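All protein chains but one are shown at their positions in the complex.
And then subunit A:
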Amino acid sequence: MIISSSKPFEEILDNLDDSGKIFVLGCGVCATKLQVGGEPEVEAMCRRLRNAGKEVIGGGVAKAACSIKSKESLLENDPAIEKADTIIVMSCGSGLSVVSSLVDVPVHPATNTDSLGGYSEGHVRKDLCAMCGSCIADFFGGVCPTARCPKGLMNGPCGGAMEGKCEVDPDRDCAWELIYLRLKEIGRLDLLENIFEPKEYDG
């Protein structure tokens, strides 16, 4: 799923100087699950904007902001959206882009899109996949170094980890430490011997 997080309310307000009539649109998939763009968050956003003196004409949650078929299907969700001068989208950037392509008024994000991750055992897991194409995560015990090592090193760790923690953030496990532990667990440490060629980026 796409991991997004709420923008600071002040930053959202800063973008709404000449906003006119505002509609707030949430997303029923990832943003709902992460509690940054579901029904309660949309309602809270409407309330806060009104308290800040803004004119909010409505709010609703699209089934999936990233896969709204047409302007008509957007209007079916809530016809009030057509009267809006500004739309605030509480979804990932992909959802915002789809909504933008269907309407002819300014669209602002209320969330930051952080990474492609997961939500498991009650925890958000960030940066699980870098969407790089040809997947070779199996060679790394399912711990993708492209996504989970900040340097994206494919042939082993840098010299910067200390006691299994990442050079970039000491609260974060070194991805290569996780790769090692996982491969050991499944009896495939031999996979560490592979030398991986540079990744091909083809746009």
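Heads up, the rule we're going with is that a contact is a pair of C-beta atoms (placed from the backbone, for glycine too) under 8 Å apart; a residue touches a chain by one contact, two chains touch by 3 or more; residues count from 1.
In this text, contacts and distances are computed from a predicted model.
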From "Glutamyl-tRNA(Gln) amidotransferase subunit A", "Methylenetetrahydrofolate reductase", "Sugar ABC transporter permease" or "Zn-ribbon domain-containing OB-fold protein", the hidden chain's UniProt protein name: "Methylenetetrahydrofolate reductase"
Listed residues A:Asp85, A:Asp114 or A:Glu167, member touching the removed chain: A:Glu167
Residue of A:Gly38, A:Gly59, A:Gly95 or A:Pro157 touching the missing chain in the full complex: A:Pro157
Hidden partner chain, residues of subunit A it touches: 150-162, 167-168, 176-177, 180, 192-193, 195-198, 201
